[in-house]
Each structure stands twice: as structure tokens, then as C-alpha cells.
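Omission of a single protein chain aside, the complex is shown with its protein chains in their original locations.
By written order: A, B and C. Residues from 1 in each chain.
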Amino acid sequence: MRALNQDPPLEKPPAMSRIEREVLQVEEKAKLLKYYRDMLAIRRVEEACAKAYSQQKIGGFLHLYIGQEAVAVGAVAALKPDDYVLTTYRDHGLAYAKGMSARAIMAELFAKETGCSKGLGGSMHFFDAANNMMGGWGIVGSHLPLATGMAFASKYRKDGRVTLCFYGDGAASIGAAHEAMSLAALWKLPVIFICENNMYSMGTPLSRSLSVEDTSQKALAYGMARDRFEGNDVLLIRNRIAEAVRRAREESLPTLIEVRCYRYRGHSMSDPGLYRTKEEIEEFKQKDCLLIARNYMEQLGVGEDEFKNFEKVVKDEVDDAVKFADESPVLPVERLEEFNYID
Amino acid sequence: MRALNQDPPLEKPPAMSRIEREVLQVEEKAKLLKYYRDMLAIRRVEEACAKAYSQQKIGGFLHLYIGQEAVAVGAVAALKPDDYVLTTYRDHGLAYAKGMSARAIMAELFAKETGCSKGLGGSMHFFDAANNMMGGWGIVGSHLPLATGMAFASKYRKDGRVTLCFYGDGAASIGAAHEAMSLAALWKLPVIFICENNMYSMGTPLSRSLSVEDTSQKALAYGMARDRFEGNDVLLIRNRIAEAVRRAREESLPTLIEVRCYRYRGHSMSDPGLYRTKEEIEEFKQKDCLLIARNYMEQLGVGEDEFKNFEKVVKDEVDDAVKFADESPVLPVERLEEFNYID
Amino acid sequence: MRTVQFREAVREAMIEEMERDESVFLMGEEVGHYNGAYKVSQGMLEKFGDKRVIDSPITECGFAGLGIGAAMVGMRPIIEFMTWNFSLVAYDQIINHASKIRQMSGGQISCPIVFRGPNGPANQLGAQHSHSMEAMYTHFPGLKVIAPGTCKDVKGLLKSAIRDPNPICFMESEVMYGDTGEIPEGEYTIPIGVGDIKREGSDVTIIAWSKMVKVALATAEALAAEGIEAEVLDPRTLRPLDEELIVQSVKKTGRCVIIEEAFPFNGVGSEIAFRVQSRCFDDLDHPVARLNSLDVSAPYNRKVEQSIRPTPDKAAALVKKVLYME
Partner (left out) sequence: MRTVQFREAVREAMIEEMERDESVFLMGEEVGHYNGAYKVSQGMLEKFGDKRVIDSPITECGFAGLGIGAAMVGMRPIIEFMTWNFSLVAYDQIINHASKIRQMSGGQISCPIVFRGPNGPANQLGAQHSHSMEAMYTHFPGLKVIAPGTCKDVKGLLKSAIRDPNPICFMESEVMYGDTGEIPEGEYTIPIGVGDIKREGSDVTIIAWSKMVKVALATAEALAAEGIEAEVLDPRTLRPLDEELIVQSVKKTGRCVIIEEAFPFNGVGSEIAFRVQSRCFDDLDHPVARLNSLDVSAPYNRKVEQSIRPTPDKAAALVKKVLYME
């Protein structure tokens, strides 16, 4: 892993002992199947997006989450439905993991009234108040203060909720992130900042954007708890984030986590990705989150038929979503002014 | 020192051995006299400001540097004339230390055309291009990026200059500071950030503004060199900052320094300072920079007469400056538009 | 009626709304232990405790954003900028976030928040601390901008603003905090978006808000001595603007002078002028005129600074010009 040379070694996905396997068998199999299914669905949704984009059914910026699915799914697995999540413009995966339907996703991307944000927000601005998916934000780093505010509200109201805020390695140096973390640490707010360090911000590798490539080290400046691990084993991710969630929920303390991950596609659809090699991408695909999960599942006795069935169920879901989006109406221009203000 | 409980111990002013004393005698006596004189002049200038403010000859915000004089004088002693300095609105002391005349200072404060900035900038915006005093800035933290830019220019042009940027503990959490430091560390720029941690930002003590009260710890986030010491021994300050200046000049590397100091007056003239006790202020006055320097000087054989003489020389200088300022003309309103643009 | 200081009127509005609604809190620099840089929040920490009156570190971007996030989940934050000058470091949070949340979420999420603090120049604060920021916020759909000019208006409008479910920029004035004025005894609110005729007159409409209302009234008084009856119209809210009231008045007087403390280029005055000339074209006997501060960064010298600001003298001269009297 090129960019890791100067950093401490990362946690490796654990090899399972027999006993662990049995416990897992009983307690976790159902969950693991669900995670796998969700990761697979996110990937297929994103693939459908890419296709629709090439057919010009989707326009504007389109940032795909392919390769990073385990992070969103593992993180949400550590949460309760009431907990808040926020992320960047690369937001389809987290929205799905938090409960947004493929229909609402695809319709939003097709800019239809049936989309999660009525086709007003678009790819970068997914919101789902019912599922506490609090956006989809386009200005790098600027949503971290918002997350701090939701955590502030939770502490104020003692509602026991936790806020999870994702951002990219590209946001680590921006002012808003520093201010958000400063306040969260000072006021001991139940918020978790998760840097999805996929080693590039657009075409810029870590070595040219950060003097310390381990972004979790920023926690030292605030005396904040921190953690750091790889982002392809959904169980590991869930368990490690669960520890931070516990710290937030029980002790009202923030945590800064860096998850090392990798996006297989370009930054957005317009990016040919000339700044990295095929070999590098292939190397990461060897450790794909679906492969790792599948490996666990095979150990748990899940057979080829079941995997095929997953593919089919997911394909149906995505096909249905595309059809739904295609056939949905557009919010007419006459209604736009309604959204300026609320009475 | 109330606010220090959770932090590592500070460097104490060193007790001098006989040999050190002799070396000092030879090499440093003249310098020390100059530092003392400058610190004294700054204090008397500030006292004159307070008086002029009460006479309504000075208006607007007025932030005095009394108590912190050793920091500016010690820091400038570690510099060459070509090196750049920048600071906050609490800028009179640094301007004087860097070579601005008492006349230019007082005339600026009296808002006269003969002031350093022609009476346009005022108390918070002292500039002196000839002496490389690059401001006097009013937006907390926003001048740190400017300092980074001057250091960038020096590296670009290989002119060997170093930039010294002062800021307050109140700026430690603001975004601009984080971005400036991120860039300085990434690009290895010859800049030194000096946090004059006087333990209060207006009425707010460190305990209510920072989760980690040692602001030099922020350097860890950037892998930047750091240092931290008390701000009342002008020689110690000079020597410690000189090490950072060497690092900047020879290795083109930034440093983050926290100097613990104390302002004796309120934040600005309108602040009655109800948030701290008389005892606390007295405690710090026991360790006053003029007392410490005087102590050294007495060990070097400087006698009462000489101290009296300093007072006189400085008094004359300040009286002259006040008179000069009083008698100077005002830049007429008709000329203001000239300063919008340069041709 | 009772007489209060402007700062007390602001404080009363906050206190009453905080008593009424547990979800309202006040956050900003020095609002608590220091009782406010300008003593606006005097006593509020003691009254409400540090859960609801929160001293923030110097992180305008951070705590403005925090307020927005809290508002998104149903809180009713009052975010104080020590002055609006410092809102520039939080500008992205207000423009790119607060103003757009309702729209970007397709109406799912709203952002009921009040950003408030003193706006405009005070005395000898220099170039960085003397901005009039109205026009930087009126440009954007999704925001409301309020700039009251009297004690009565500031209290009634701030109460409305705190109750309003939209993001609001509420602009006071440092040099008005000590002004006194009458306010009603009991509880009252003043509706957002409704202007007020501060003085009736038939010869010319003078439009002014915030600190300039006083200048406009002084101008009108001086003119009255010369037999000129000026109508003084205070829009109070700048966005949404009470265009109908303005049009009505100008149609009546046929002349319009705008007094604004901000820089002239792209001030709110230019927008008002556009609308007036649009809708009162045939009624106007003279082009819409405006009096702003001189188009220069604020100088430090007190007299020089005063001479770049709108004054009753300058305004009266402009009115006479508009009346073709010189």
C-alpha cells in the first residue's frame, strides 16, 4: 500500500478461530447476510448509475462509491435507526445503507419528483429525514460543523442519539473540519468523524496533500479519541465503529476515525483516472469488501445458490428502481418557489 | 499557574552559573541593554496610549501589550532586519521592536497623516514596509495564511528570509490557522507560528476555549516541529526562537511555538477584566519581564543610575512622540480614494 | 409603553423567547460569562445557565455551522456574531448551507436559525471592522434579512425571527445599543417583511433602515423647517422587501431618496432603486437618488470617518436636489 509507508501498520482482517466461527454462526449469520446484500445492492445501484449516466439519463457530477461499500454498511450496522449520518457528495452508498430505497435514490438521480429530495438536490445532496440521513453535502469539509450541531442538539435534549459524519482525506486540511473537531472535543459531543481515506482527493495522492498521511493523528490536537483501520471487512468496521458509538452514547465523547479504503472508479464520471495505475487498482480489488464478506459467508456455509439468489434479488430491486425513476414525473418549475421558504 | 495544570511543565528561566555570567558579560551586555530599553519603551508607549485614550486623543479599539513585551523584543532579537513579522491587532509592541519609531506609532494612533499607515489603519493595523512589519490584523487567525504566503515567496525566490507570525490563544481553533499550518508543513516553508498564549481570549480562559490547553500540541497534526516556554525572560525567548529561526532559514522547515505570557491590562480599553482576580494579576507581575531583565543586568553590574537614565531616555522619546502626533496634520478626506487602487 | 435601551430590547426578545421555547439557545463569543461584548446578553447566563447561553471559542464557521446542524434537527439556535464583520469567515455556512437546506432536501428539512449581532461601522474601528453586510445576504433566496431601526421594532422583529422557521440574518448596530426608545408593555411581535412609515410626508420618500432611520428622521425634521415634508419609510426587513409599501409611498411623493450606510456599489439601495424605477417610472419626477458611505474602506480618523458617512446635512442636500431646489 504505497501511501502507508510512513504510517503505523493497519489492523488486518482477523482470521477466525473455530469458536468464533460458531458464535458468529449463531449470532451473526443473519446480519452478515444483510450486510452482504446491502453492499452488493450499493454496488449494483452504482453500476446502474454509471450506465444511466452514459445514456444521459443522469447528468451533472456523479461520484460513485464502488470499492468503499463496506464502510457505509459496517458503520450503519453499528448505529440505531435514530442516529444521524452525514457525508459528502459521494453519498449514494450511505443513503442506501441508512435505509433509503433504491427507488428514491434512482429517482433523485433521474431528477424526478419521486426522488428523495424531489429531484431538487441531485446526486450530491441526498436527504432522508425519516431515516436520519442528513445529507449529502458538496462543499468539502463544510458539513462537519453541521454534524457537530446535531450532536450538540442530542446532548442538549439528552435524546441519546449519536451522529456519524463521513468525509474524505481531501477535507482533512480544511478549516471547517478543524473548527468542528475543536468544538466537539471541547464540549464533549456525541459525534464520530470518519475520514474515508481513499488515498486520493480527485487526482491528488496523499503524499501531495498531507504532511501527515494518517489523518487520525489530527485527534491529538484536540485530545480526542482516535482509531484507524482498513475499510474492506464489514465486520471489523462495524465492531470498531461500535466502540466509538459506545463512547459517544455512554460517555458523550467524540472520536476521530480514519478508515483506509479505495475507490475503484474515477473521482467522478468525468475523471479518466490517469494518476494511478491499473496494477494499483487491481491490488485493491483483491481485497474487495464483497470478496472478504463472501469468504466469511462461505465459512459459515452459505452456498453458491444463495449468492446467485442475492444477485437476482438485487438485480430486480435495481431494475425496478430504474424503471420507477424513468417513469416518474418531474417537479414542475412553477413549484420551485415553494422551496425558498417555509411558512 | 492555574491554566497549566493539565500540561507538561514549562521551562523555567535558568539560573546563571558564574561562567555563563562572564560570557554574557562580554557578548551580551550591550544586547541585553538594548532589549531592556526596547521593552521599557514599549511599556511606556502603551502607558502613554492609555492616557491619550482617556483624554480621547485615541479612539476605537485599543489593545495594549503591557506584560508581553519580552515576547516581541526577544523574538525580533532572533531575526535579521529582512525577516517578516505579522501579528494581531495587539500590534504596537511588535512594531516598535521591529523598528517602527514611537512617532510613527503615536501619530497613527492619533490618526494623523504622519502615522505609519497615514492614520488610515489605526491601532489594529500597523504596517511598516521598510522594517518588514507586515501588519497588524484584525480578524482573528486570518493573518496566518498571509504569513505562510510570505514564507512561500521567500522559498520561491530563495531570499533566505524567515517569517514570524504571532497570534493569540483565541486563534488556535479557527480554520484559517489550521489551513495555514497545513500548507506550511506540507510545503516545508520557512515560517514560525508563535502563539502568545496569554491564557485569555477576551474574557474566556483557556479551560473554556480549548480541549488541549497547550496549543503547541497542534503541531502533532502536521508533523511540525514545536516548542513551548514562558514569555518573560527575554534572553530565553530570543534563544529558543533563534533555534526555530535556524530551522526555518537553514532547513526551510516551519515551527509552532507556544509562549505562555500574560497581559496585565484588559483585553481592550473597554474591558474592566472582571473575569480574573487581582491576585492572579499580581502573581504574574512578580515575574515581570522588566524585573527579570533588570535582575540579569544587575548581575552584570548595571547600576541604578543607568536604569534611571533608561527611564529618562524613554520618557523623552515618548513625550516627543505624543507631541509630534498631536501636532501632525490629518490626511484629508479628499485623498481617501487614492487608496482604493494603485495604477 | 416603557422606555428601554436598544440592547435591552434585543435582550428582552431573547429572554422571552427562551422562556417560551426550551429549544431556543444563545451561542456566541463572550455571550455568557462576559455578558456580551456589548452587554446585550447581560444576565442571561445567570438566568438560563450554561446549557442555554453558551460561550463559544473563536470559530465562527464552526459555531455557525453547529447552529445550522442543530436547527436541522429541530433546535432554534440564536447565533451571535460579535459583529457581522466576523460572519465573513462563516459565509459559506450561511450561504451554501443554511439558505439551501430546505430546497436541497426537497422540503424535508428546514433550518430555523437566527444569526444576529451588530452590523455597520461604529467609531474608528478601521477597515476590517466597519462593514455593512446587508447586501451580502439579501442576494440569496432562502435567507431573510432584518435590520431594525428602533427599540420597538428590534424587539418585535427579533421575537418573530426566533419563531420563524427559516434562516434569518438579523442585523443590529453597535452604536445604537445605547439608544433608548419606547416599547409596548406586554408581549408583542412585529411581522417580518412589513415596512413601516416612520414619518408621513408628501414631497419625497426617504427610505432608510437600521441606524440610518435616525439620519432620515433628522433629515426630515431639518427639511420640515424649510417647508419640505419628507416621508420616512423604514422597510425593517430587507428580504423579503415590502415592495408594495415602497411603491405606494413613491407613487404618492413622486420622489425617492435612499440612505444606506453600506458601500454604494451593489448595496441594497441599488435593488430598491431598481424596483422603484421599475414600478413608479411614470410617477417619478426625478431619478431615484441614493446616499451611501463614500466608496472607500473605512479610515481610522474619527472626523474623516464621520465625513464619509451619510449625515442629515448630506441627505437634506440630496433631497433638495431631487426636488430641483438647487
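Rule of thumb we're sticking to: a contact is a pair of C-beta atoms (placed from the backbone, for glycine too) under 8 Å apart; a residue touches a chain by one contact, two chains touch by 3 or more.
This one's a predicted model, so the numbers in the text were calculated from it and none came from an experiment.
Of the listed residues C:Arg163, C:His286, C:Arg302 or C:Lys320, the one in contact with the hidden chain in the full complex is C:His286. Shown as candidates are A:Leu33, A:Ala50 or A:Ile139; the residue that touches the absent chain is A:Ile139. Checked against the hidden chain, the listed residues B:Gly60, B:Gly115 or B:Gly203 yield one contact partner: B:Gly115.
Summarising the interface, subunit B meets the missing chain with residues 84, 115-121, 125, 127-129, 134-139, 142-154, 156-157, 175-176, 179-180, 182-183, 186, 338-343. Mapped onto subunit C, the footprint of the missing chain covers residues 61, 85, 88-89, 91-92, 95-96, 99-100, 103-104, 126-128, 131, 135-136, 138-142, 239, 262-263, 265-271, 273-274, 277-279, 281, 284, 286-290, 295-297, 299. Mapped onto subunit A, contacts with the missing chain fall at residues 59-61, 108, 111-112, 117, 119-125, 137-142, 170-171, 173-176, 201-204, 208-210, 275, 330-333, 336-337, 339-340.
Simple rule for what comes next: only the chains that are shown with their structure count from here on.
The most distant chain from subunit A, with centres taken as the mean of CA atoms, is B.
In subunit C, the residues touching two or more other chains are 57, 59, 61-62. Multi-chain contact residues, meaning those touching two or more other chains, occur in subunit A at positions 175-176, 179, 182-183, 186.
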